[in-house]
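Omission of a single protein chain aside, the complex is shown with its protein chains in their original locations.
In order of appearance the chains are A and B, and numbering begins at 1 in each one.
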Amino acid sequence: MSSYLRFLVAGLIGFWLLLSGYWDNPLLLTLGAFSIALTAYLASRIERHYPLKSVTRMLFRLPAYGSWLLIEVIKTTLDVTKCVWMPSRYPISPTLDVVPMTQKTRVGKTIYANSITLTPGTVSVRFEAGGHLLVHALTADSMDDLKAGVMDSRVTAMEKQ
Amino acid sequence: MELILDVLSWILLMGGAFFGITGAIGTLRFPDFYSRVHAGSVTDTLCALMIIGGLILQAGFTLVTVKLIMVLAFLWYTSPAASHALVRAAHHMGVPPVLLPKPDARSKTREGSSSKP
Partner (left out) sequence: MFAATCLALLAIMAIALVRAFMGPSVYDRILAVNMFGTKTVLFLAAFGFLTGRPDFLDIALVYALINFIGIIAVLRFVETVTHTGTGADD
């Protein structure tokens, strides 16, 4: 049993107990144990084909990255808000371009692409060959911010050993 | 104390409503599908965060707060996956994006075209 699966089971037990709220009903506890065992079995079957190596380490680094991402989301949301309410002063300039990414692991790439999509103003369209990412941006400025590579280097630092 | 909490949650709830309406107006106003996705993701991120933050301030430290945080976590994990799947499917199907140059370059061309007639 890998450390990833142990984390998953512990998290699922806490999740079930919190959401159900009945800690002494044997029927509900049995159902919960059954669901958790089923989920863990399915996850282990997935993991046999796509092993996740450094996930638990990244899990601990996630809160620091998440708080940075939150500030980034607020800033980019304000940019999009300006484009919506004052279209003459802040005109949009939609761009479709390829952005390099330096992540090695699949989880790192997924986190980077999801962060790009989560911040309003940029959406990752698809992976290109050679470690590149096709991105659609609402303004040319947000595309330039993305190409400066601050978010990219932060995600890459997260997957370091 | 009660008053401060009330004022704070008023601010958060109304801020969330403002960003939600901003995103909704954006989906009406933007010219093509891809830029509408950006407006939609405003309502999924900051609007949800502020409204749920305002509700958490009213709930205090109870099980309700935990459930609210779970709702927010679900929204924040699923909304990028959903909008990425949408954009990827649209790009795969060849929906043409409207691409515009940077504003300073465009204002020059606009002056050039308006001087013609």
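The rule is short, and it goes like this: a residue touches a chain if its C-beta (ideal position, glycine included) is under 8 Å from a C-beta of that chain, and two chains touch if they have at least 3 such contacts.
Computed from a predicted structure; not experimentally measured.
K.L.:
Name every shown chain in contact with the chain that has been left out of the document.
P.N.:
B
K.L.:
Among B:46, B:68 or B:100, which one touches the chain that has been omitted from the display?
P.N.:
B:68
K.L.:
Take the complete complex as the reference. Which residues in chain B touch the chain that isn't displayed?
P.N.:
Residues of chain B in touch with the missing chain: 6, 9-10, 13-14, 16-17, 20-21, 23-25, 27-28, 33, 36-37, 40, 43-44, 47-48, 51-52, 54-55, 58-59, 64, 67-68, 70-71, 74-75, 78-79, 81-83, 85-86, 89-90, 92-93, 95.
What we mean here is this: only the chains that are shown with their structure count from here on.
K.L.:
How far is the middle of chain A from the middle of chain B, if each middle is the mean of its Cα atoms, in Å?
P.N.:
Spacing between the chain centres: roughly 17 Å.
K.L.:
Which residues, counting only chain A, touch chain B once they are in their complex?
P.N.:
18-19, 21, 70, 73-74, 77, 80-81, 83-85, 87, 90-96, 113-115, 117-126, 134, 136, 138, 140
K.L.:
What part of chain B is in contact with chain A in the complex they form?
P.N.:
Touch residues, chain B against chain A: 19, 22-23, 25-26, 29-30, 32, 34-35, 37-39, 41-42, 45-46, 49, 63, 66-67, 70, 76, 79-81, 83-84, 87-88, 91-92, 97-103, 106.
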